[in-house]
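Here the structure is laid out as structure tokens; the discussion comes afterwards.
As you look at this complex, bear in mind that one protein chain is not there, while each of the others sits in place.
Take a look at chain A:
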Amino acid sequence: MQMSVESRQFEKVSAETPVLELRDITKTFPGVKALDGVSLELYPGQVTALIGENGAGKSTLVKTLTGIYQPDEGAIHVAGEPVVFATAQDASAAGITAIHQETVLFDELTVAENIFIGHAPRGRFGLIDWKIMRTRAAEILTRIGAALDPDTPLRDLGIASKHLVAIARALSVDARVVVMDEPTAALSHKEIEELYELVDRLKAEGRAILFISHKFDEVFRIADRYTVFRDGTHVGAGLMADVTESDLVKMMVGRDVNQIFPERAKAPGDEVLKVVGYAHPTEFEDITFTLRRGEILGFYGLVGAGRSEVMQALFGITKPSKGVTRIDGQIKVIRSPAEAVEAGIVYVPEDRGKQGAVIGLPIFQNVTLPSLSQTSRSGFLRLSEEFALARAYTERLDLRAAALDQDVGNLSGGNQQKVVIAKWLATKPRVIILDEPTKGIDIGSKAAVHAFMAELAAERLSVIMVSSEIPEVLGMSDRVIVMREGLIAAELEGDDLTPETLVRHAAGIGESA
């Protein structure tokens, strides 16, 4: 790869030859085939949009082409020459840079230091040459039209400016390929316009850009080409000029039903929970919905649509500035998770590692943690009752553990999740909120979680399932609420529940398209 990465090699590349080409890349993780023979071509001076649902393999692809993952099969070509990126440094040396959703920058350093960290210009005695560093930083910032002082500490900048610094950093190593992973997710409309202008400038300089976005208006605004992934496979690629929004939506979601969901008799009962007019100054507004006994209510939306935030407000972790919660028609004020649990609402969060099990406590103590008032007499815990409670619920979930006083940290991920669910069931809840319940687990465990959810609903428990996986949302929910940018975009049930309607409402595409 040494030869191919030298800059003179790039000069031979014309607009017709891809500067970067991935051929038949396959990447397997234990239990999951994240990428299955996918291909991607990036052309100099063009923006290629990479489109796909959550979990379609976009992030894995980005990690593969930036050298963080190594593909199991397939080849990467830079300017026609085969290369191997053994490390992230190799990819960076080949002129490939990625700007991530969460930019990796240092708040306490200045703009110039951030741009040149790791490759600062050196002067005599190998010391950093501040003068050259500042001048070059200022040059790059001017080139991308960023009105930033190289000496400003990064912590004083907003998110949009930080993105500009990240882009300047990419240019400081003379990146030929710039990967932008949802760069507009946290930006305001004006900042997005500025980003578009910047992308145009990068195009004019002959750089190839891979633009990852969920938003169709953006894709049509700036992309020249598209590539669509679905479930880790390549389903289509071509020129933007040749497709319509609805073509892209079809490619994204059109799938064979290869997952089987449990059959359920859908007979929701009385209303259990009603949320009226929840609002939060920055996260969501006008959130009103109901939940009935024995119902599975799906919450679909793009990442960052505000679904988890609403659930956290419902659970008393954050406070909505407005809104009323009714349980069985009675107004309940929920100011803390403890009050939520008491009111019969439990929340199994998305990040189970961080928010789920308490590593260091044995299994039975993890299970009884929210139910200690149940297992204690006059303020003292009864170990025998704790064991009994823990045994009842772990057995029900078929937990595989040698002993209940074993440290929960020694269990596998799937079994830890069972402990967390057992913990919540032990509180005998009426409403259980599952946030991305099958994220990052293998197909077999997914089926088990789905079967279990069906069982809960059959026992007349009400389930709210926040999920970004369309098949899961369609296969499990009685009713689906779609959120977009902090608002409820649609409430769908019955025949309205199709992959297309979900994607349209989530992405904000008009019905006419």
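Everything below uses one rule, namely that a contact is a pair of C-beta atoms (placed from the backbone, for glycine too) under 8 Å apart; a residue touches a chain by one contact, two chains touch by 3 or more; residues count from 1.
Please note the rule applied: contacts and distances are computed from a predicted model.
Going by its UniProt record, the hidden chain of the complex is named "Rhamnose transport system permease protein" among "beta-galactosidase", "Predicted sugar transporter subunit", "Rhamnose transport system permease protein" or "Putative zinc-finger domain-containing protein". When the omitted chain is restored, the residue from A:D72, A:D328 or A:D405 that touches it is A:D405. One of A:G118, A:P281, A:G329 or A:G379 touches the chain omitted from the figure, and that residue is A:G379. Considering the full assembly, A:A338 is the residue among A:A338, A:A392 or A:A458 that touches the omitted chain.
When you scan A:P18, A:P268, A:P320 or A:P362 for touch with the missing chain, the hit is A:P362. Touching the omitted chain from chain A are residues 315, 317, 336-342, 347, 349, 351, 354-362, 365, 369-370, 372-373, 376, 379-381, 383, 401-403, 405-407, 409-410, 423.
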